[in-house]
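Missing here is one protein chain; the remaining ones are kept as they sit in the complex.
Entry: chain A
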Amino acid sequence: MAVLTQPGSGPTVRPPRDEEPRTPQRRRRRGGNPAVTFAGYAVLVFFALVFLYPFVIQLGNAFKTEPDAAANPLSPIPTVLDLSSVQRIFEGTDFPLWLGNSTLVTVVVTLGRVFFASLAGYALARLRFTGRRTVFAVVVAMMAVPPVVLLIPKFLVLNQLGLYNSYAALIVPVLVDATGVFVMKQFFESIPASVEEAARIDGVGPFRMYWSVVLPMARPALITVTIMSFQGSWNELPHTLVAVQDPGLFTLPRGLADLVSGSLGKGSQYPLKLGAALLATIPVAILFVVFQRYFVRGANEGAEKG
């Protein structure tokens, strides 16, 4: 099981140790200087403020009137609680539409990425077929292609296929991501094959092997890929810029960007923008709180190379 909890990322990556038990002996030796301890906390608290206070400002100012937000931008508490901006997010903008589009796209893309990545990852790890190494080499090469370089190319192909400006354009090109395939392959290679061997003797075919034998064992890797996909897809802006143009197909990031570039009309309307941005942040924030260690693992996919 110890192996199972560290999919793909290899042995050196694991969630940082937190409050593990320490022997009193060691604690005494290290405990030492109270001034150093104090300085440590001071640094931590200062940076916690730096990293979190912008979110506090965002939250506070979303519930202010516009003059109040302009006059007291630093204060987290509104002088007068004003809900009209929040109300206007839903009534004066297309926010509900963007939310619906984002939800649809994110759910489909996440399901697709997890399914296709685990399927391909399993085949690349376990099945023997000619060209397997070539496929894997291509997957790895694709991971190295910088996404911003692909903006114009993606537009060209969507345009050529007649998909431009459709839900398909938002979804299909991002339905597979090479990193997910890579993570799943690494994971499947890390688990012992004995269970599969047993099932194979019982005459289980490849798909059933994948679906009912291997997949249930792959939970940690599946969660990691799910989270990477959800977060990436929910926050995606550049792809939507080259895939759709019709405001009816805007996702949340696209709609937000549109609000900022002045579709609101008069005034800066910061409370409204901050509120909309806040609402767009909430799903990933909840996911982060619940699945923090999987986020950490995702980020550490890169730390292994030493």
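Criterion: a contact is a pair of C-beta atoms (placed from the backbone, for glycine too) under 8 Å apart; a residue touches a chain by one contact, two chains touch by 3 or more; residues count from 1.
The rule we apply is simple: contacts and distances are computed from a predicted model.
Participant: The chain that is not shown, which UniProt protein name from "ABC transporter permease", "Menaquinone reductase, integral membrane subunit", "4Fe-4S ferredoxin-type domain-containing protein" or "Electron transfer flavoprotein subunit alpha/FixB family protein" does it carry?
Facilitator: Answer from the record: the omitted chain is "ABC transporter permease".
Participant: Among A:104, A:157 or A:217, which residue is in contact with the omitted chain in the full complex?
Facilitator: Within the whole complex, the residue contacting the unshown chain is A:157.
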